[in-house]
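Inspection log for the structure reproduced underneath, given as structure tokens.
Removed from the display is one protein chain of the complex; every other protein chain stays in position.
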Amino acid sequence: MNNLQQKAQQLLESGNYGLIVGYEKGTSGKARPVFIRKAEHASKLIFDESCDQNIAVYLYRQEIKHDKKKVIVANHHTLKSIVELAAENQVFDGDFMVLAFAENGDIIELNTFKEIEKHVATLYHGLTEAEAAMMKKIEDMSLEDRWAFWENEFSKCIKCYACRASCPMCYCPTCTVEINQPQWISVPSHTLGNLEWHVMRAMHLAGRCVTCGQCGKACPLELPIQLLTYKVALDSKQFFDSVAGTSICADNALAIYKPEDHENFIR
Amino acid sequence: MARIGVFICHCGENISATVDCEKVAKVASEFPGVTVSVDYKYMCSDPGQNMVKEAILEHNLTGVVVSACSPRMHEPTFRNACAEAGLNPFLCEMANIREHCSWVHEKSDATTDKAIDIVRTLVEKVKRNEALAPIYVPITKTAVVIGGGVAGIQASLDIADAGHKVVLVEREPSIGGHMSQLSETFPTLDCSQCILTPRMVDVARHPNITLYTYAEIESVDGSIGNFNVKIRLKSKSLDEKLCTGCGACIQKCPVKKIPSEFEQGLGKRTAIYVPFPQAVPNKPVIDRVNCTYYIKGKCKVCEIVCPTKAIRFDQEDSFVEVQAGALLLATGFDVLKTNFFPEYGYGKYEDVIDGLAFERLASASGPTKGEIRRPSDGEIPKKIVFIACAGSRDPAKGIEYCSKICCMYTAKHAMLYKHKVHEGTPYIFYMDIRATGKMYEEFVRRAIEEDEVKYIRGRVSQVYEKNGKLIVRGVDTLLMGQAVEIEADMVVLATAGIASPGSEELAQKLHVSYDKHKFFSEAHPKLKPVETNTAGIFLAGACQSTKDIPETVAAASAAASKVAGLFSNDLLKRDPLIAVVKKCAPPLYSSCTGCFMCIPVCPYQAIDKEEIKDRSGNIIKTISHINPGLCQGCGTCVAFCKSKSIDILGYNHDQVCAEVEALLNEW
Amino acid sequence: MERKLLTKDSYRSLITKLIGQNYQVVAPVKKDTMIDFLKISSFDEITEDYIVTVSSAKTVAFPRNEKLFDYEKQNKKLTQQDYDFDSIPQSVLIGVRPCDAFGFHSLSSIFCWDSIDKIYTTRLERTTIIGLSCNKADDYCFCTSAKGSPGSTAGSDILLTKMTDGNYIVEIVTEKGAKLVADFSDLFTADGGADKESLLAKVAANFSVDDVLAKINSKFEDEAFWTEQAMRCIGCGACAYVCPTCACFDIQDESHGGKGHRVRCWDSCGLSLFTLHTSGHNPRENQGQRWRQRLMHKFSYMPDRLNTIGCVGCGRCSRACPVDMNIAEHCMSIIEN
Partner (left out) sequence: METQNIYLPYLMQIDKVSEDAPFVKTFRLKFINPEDEANFSFQTGQFGEYSVAGVGESTFCIASSPTRKGYIECTFRKAGRVTTALSDLEEGNTIGFRGPYGNVFPIDEWKGKNLLFIAGGIALPPMRSVIWNCLDLRENFKDITILYGAKSVADLVYKHELREWDERPDVKLVTTVDPGGETHDWTGEVGFVPTILDKMAPKAENTIAIVCGPPIMIKYTFPILEKCGFADEMVYTTLENRMKCGFGKCGRCNVGKTYVCKDGPVFSLKQLKQMPDEY
């Protein structure tokens, strides 16, 4: 048993904790989320590079939301999302414990939002090289080419909303697309409705996207939709010096006005 | 089943000159849901309004669209007309085909088509309008007046005399403001303090006025009718109840060389002090920056000599919270100082002073007992050069505006100098003479003709010292730009009036808009000169722009009358066009996710949290709640809410979407 | 069953001729990163390098959006333009895996349940399905557990099996298939008698779907079981949209001004609003209930009411699932528990 499994076993045996949300090996060796309730199942837990899913999305699931004896094994995406969710009052201090990992692989217990916030400050917040390269490729396109690129991508979208379901920040019980009085966004999937949906999703994540890329990973059609929210995240950083997932205070770039902001219309 | 009446106004020729109103009426009559559609020359006229009323009664209309001018003009007119005919006024909408259409386009079919589009849009909206009831907010009949200069004093007295409570907040240890520093006032040359101090005493004695000096506004929330003002009472290191104002402490204070702010640095004061003898309240404060006890930890002479043991070294700042129905800003102005004028040697040469300092020199209660003496050596100056527009009307230095009072006070200064130093020669460099008040021009003429003040039209390029004299170099533009050089004993700069320090912070606390010079902005430069864009907050005096005393007093009384007008009702009637968080049936209760990101967005602090509880009191969820008394219906939260959980009554999503669809769809 | 042989060159000719004769030919095409069924205009667009396509072949008969009819409003008058059945093209669907082909059986049972959905049936009638046996499989495949096999002919009109030399064994399954072969008889040659079985991928049968059918009804009330099974599920609709047998749909109106059409579009029982009443009441209010609906529908309701299993073992839903909800594993949990 490795450290994590031992730790999990101890926590469950102690009786202070009843549920560990973490990762296990899934089909074909892929990592997937797992919910461990019994100490003898602790050996299912893994944590390695393959565990790149953002599992903060489970923290506010109705089934476990009010379970205060839960632990979440968090990769850095998950940690950032927890901070952002805390800022937006979707998770509450003390409702769960976080197991994070130091660079040397040591387990770090984080019990409060303050501790998580402090730990997150030590993490890397930019895009990966590969992601940055994709971003650049699209930014370098001419306006026409970029439009054609996205038009082609969106034409494949089947509106399964896996992007929405997998995003920890998409927690609205009734999404804008599902509000039909009035119907702002067309329900049947065709290119126009798809474009509106994805643009709106990106705008709703402005200043809130922690650039985990989970939406893109979740897409069964492999649309690079994470680039849309990345773009908005990069703009938030550039124009408002706001990086989502770094502060537990609600200071969303679009919600507050600072005298040094470029535009002064909100004054 | 909608039964909409559409009323197209020609507005004389204003609309009908470019829009075919008859056609608009005809096309509109075919819109689904439109029962009656007519056009008329002047809808706002009595016969026009009667057409609307009669149509409501005759056709049992469920909505009215008046297609005319901007709703800013006649919306109340037509809403009232509808109400008189028994239709809820909020079922009446204005389609603006004048400012939005006829005035901005040429006569053409396209213009008429646009008018038709506008009307259709509003028809679709009004179909979805709901009857709304106005909101009534109780009014707290207390006004907080910020600033105790002549404006604040006048306004406080007027409001208090009208029978309402006033809380007057002054930053300095005494009320009085700049007027208390002045010697004589133009154009009558009566003594400033002599006319002001009785009013100061009135303030102190008035049963309706609570005076807080040495106090600042900490925070303000709430809105018209119900502000909550938190005031910081800076520690005076004194128990005011015990202090009799005997002055023993001041006499014995060992720190005596502090430049007096009141005397513009020309006189000195002690560390425990009252700013001036007639101060109200006439009780000292300890200036902790200069007090030996606070610096070194010992002294306490004042405590020892105080007969009533009123000194409190450990006193801390305290806070009071005041509920107020209205706020009145009277924070006044300041004058430009320091190295704004390096070429004039201000700050470099002791004998280059500003106008306020000259007032103190000329004042009988001033440091020289009213004798005009040079600050440097106490000599009586033989020649004084007054430089008007020192900073004002100088775009290069960032102040384009005219400070308005300098022409007059400079003339007064020269005159006062001449009256006191008969052999002296006053020179005035000026750009233009602006003497537009009652008896003002006569006053200036008197300075020129009777007191022989030498006016030189031109600008001063440099002031420098040479052999104990101040050499003032300028040009006389009336002498074809001939260079002029005057050897002066003293130079007085009529420095520009600027916003009082701290104005910007205060404006932000109060959500009052201000201009680029940090003067507070009025709601309308002509029609609402003493209102701000924030309802319930009024302006008086020089905090808005520099003003002379009569103008300031007039503005103060005007603002006071606005407050008294507001307070003449027990309830404030407001349009119910406010935001609401949408609720729905359980188990969702509301689509609001409780992210509370709308809270910082709200410019009026109208949003707080609401807990939804089950029957046994357990919290099911916490959602946003909008205080109807505070919400101004600006819609910022609506735009920001991702889950579309907030609607503005009268402008809800359904209505706005219907308008957009009506515009986009081809019919 | 009649067997023939189709050389790779003849295959190319066949497809080229079909396209030339104005058939709508739909085949697996590699577009960007994905392989999916698309209408082709040349044989070269076809790829065979896939285990299964991302989306299922059902789109041919049950497209994402189907305009049911058009309408036009003028003041109080409303006129309707019925569905133009003549507009449905004759199609040939190429490269359909046996699992996918079998999926049409399940779909048909739904669309023909009492009220016959003529739009669906016409589309299917006008489509000739040329299946392609699987020569490879992955960990998600479980057709052999769901009464299928990598070489099953059920559902195809013609089934091709690729031989090592690149030529194809042709099995003519239906009359429609026979007609197509007859129309292009010069391209088909006599069967060489190659062993089809040896060419097929091996898919281990880890469970029997009959056991699932037998057990699942007794599990309905076990709420804790379903909650735990669905814990990982994040409630997107990906599984249903890629599934060859999922037929749930929504009916929506699309309009511009007075003109518009009513549309039948895909929907998914995994989405939380699927069964939400206007009153706010939701009969399936948590993900456990919704996941139960998905499995019960496939392994209980369809077998009981329509005499067909609603799962063909293609494993698409598991591949598409962002959180690896592997349906075969869940089936096994039902059996085990």
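Order of writing sets the labels: A, B and C. Residues in every chain begin at 1.
The working rule: a residue touches a chain if its C-beta (ideal position, glycine included) is under 8 Å from a C-beta of that chain, and two chains touch if they have at least 3 such contacts.
Since the model is a prediction, treat every value here as computed from it, not as a measurement.
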item: Which displayed chains the unshown chain touches; value: A, B, C
item: Sole contact to the chain not displayed, among C:Asn22, C:Ser279 or C:Asn307; value: C:Ser279
item: Among C:Asp100, C:Asp117, C:Asp157 or C:Asp324, residue touching the chain not depicted; value: C:Asp117
item: Contact with the hidden chain (one of C:Cys269, C:Cys314 or C:Cys331); value: C:Cys269
item: Residue of C:Leu78, C:Ala182 or C:Ala204 touching the missing chain in the full complex; value: C:Leu78
item: For chain B, the residues touching the chain missing from this view; value: 1-2, 33, 127
item: Positions on chain A where the hidden chain makes contact; value: 180-181, 183
item: Interface residues of chain C (partner: the chain not displayed); value: 68-69, 71, 73, 76-80, 82-83, 85, 110-111, 113-119, 220-221, 247-253, 255, 258, 260, 262, 264, 267, 269, 274-279, 281, 283-284, 289, 293, 296-297, 300-301, 304-305
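Here is the rule we use: only the chains that are shown with their structure count from here on.
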item: Innermost chain by mean C-alpha position; value: A
item: Contact-richer chain pair (by C-beta pairs counted) among A-B and B-C; value: A-B
item: For chain A paired with chain C, centre-to-centre distance based on mean C-alpha positions, whole Å; value: 32
item: Separation of chain A from chain B, taking each centre as the mean of its C-alpha atoms, in whole Å; value: 46
item: Computed distance of Cα centres, chain C from chain B, in Å; value: 71
item: Per-residue overlap in chain B, given as positions that touch at least 2 other chains; value: 588
item: Contacts with 2+ other chains: residues of chain C; value: none
item: Footprint of chain C on chain A - complex, ascending; value: 26-28, 30, 32-35, 53, 57-58, 61-64, 152-153, 156, 158-162, 164-166, 173-174, 178, 186-190, 214, 217-218, 220-222
item: Residue numbers on chain C that touch chain B, as the complex places them; value: 75, 256-258, 279-282, 285
item: Chain C residues touching chain A - in the complex, by the definition given at the top; value: 31-34, 36, 54-55, 64-65, 138-140, 227-228, 231-232, 234-238, 240-242, 250, 252, 254, 263, 265-266, 268, 271-273, 286-288, 318-320, 322-324, 326, 329
